[in-house]
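Only one protein chain is missing from this complex, and each of the others stays in its spot.
Right after this comes chain A.
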Amino acid sequence: MKTNIILSGVGGQGILTIAAILDTAALIEDLFIKQSEVHGMSQRGGAVQSHVRISDKEIFSDLIPEGQADLILSVEPMEMLRYIPFLKKDGWLVTDSESFVNTSNYPEKSDLFDQIKEHPNHIIVNATEIAKYIGNSKVANMVILGAASAIIPLSESSMIEAIKKLFQHKSERIIKLNLEAFSKGKKVAEGITDVAAGK
């Protein structure tokens, strides 16, 4: 078993939190993990990405080779498309539909969605809207992780344990909020997954 996941977004949107949960859940299941991330200048409102590799055998490269990502998990639609060269032929695209616009030449949203829809395996969820509904737009990253969870070969219980572990020093309310966001994302995606996969 070897799974390659690219996480993408804009600096400050919380993709490293998603990465930390995947890493921790993989270690709980006693799997090998490598996860590269971006620090420094790009974190200032620039495009950021993280490569997460999970396997039951030793992993060598910290970077996912092009064309070998099973999943691109994005908290922003344009940022997901930036990493298309990494996607496997039958790989999955999962993204928040909400744009993060901090440049003057940000494309038309419909053009982005047209591109995404060219790939049969995609899930587009308005994670930000769902997160707001739950109580805090900041947990959009957990909604999107939940939405992709069925595609990720880690058990739900390890992911939940990882969320609890990651937020153990925060208040009960924050842990609950993140868990709820995760489960809401999972539920919303269940319906979409069937449609998108043409089942």
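In the analysis below, a residue touches a chain if its C-beta (ideal position, glycine included) is under 8 Å from a C-beta of that chain, and two chains touch if they have at least 3 such contacts; residues count from 1.
Going forward, contacts and distances are computed from a predicted model.
Missing chain, UniProt protein name: "Indolepyruvate oxidoreductase subunit IorA", from among "4Fe-4S ferredoxin-type domain-containing protein", "Indolepyruvate oxidoreductase subunit IorA", "ATP synthase epsilon chain" or "Xylose transport system permease protein XylH". Listed by residue number, the positions of chain A touching the unshown chain are 10-11, 19-20, 23-24, 27-28, 30, 32-47, 51, 59-67, 78-79, 81-85, 87, 102-103, 105-108, 111-112, 115.
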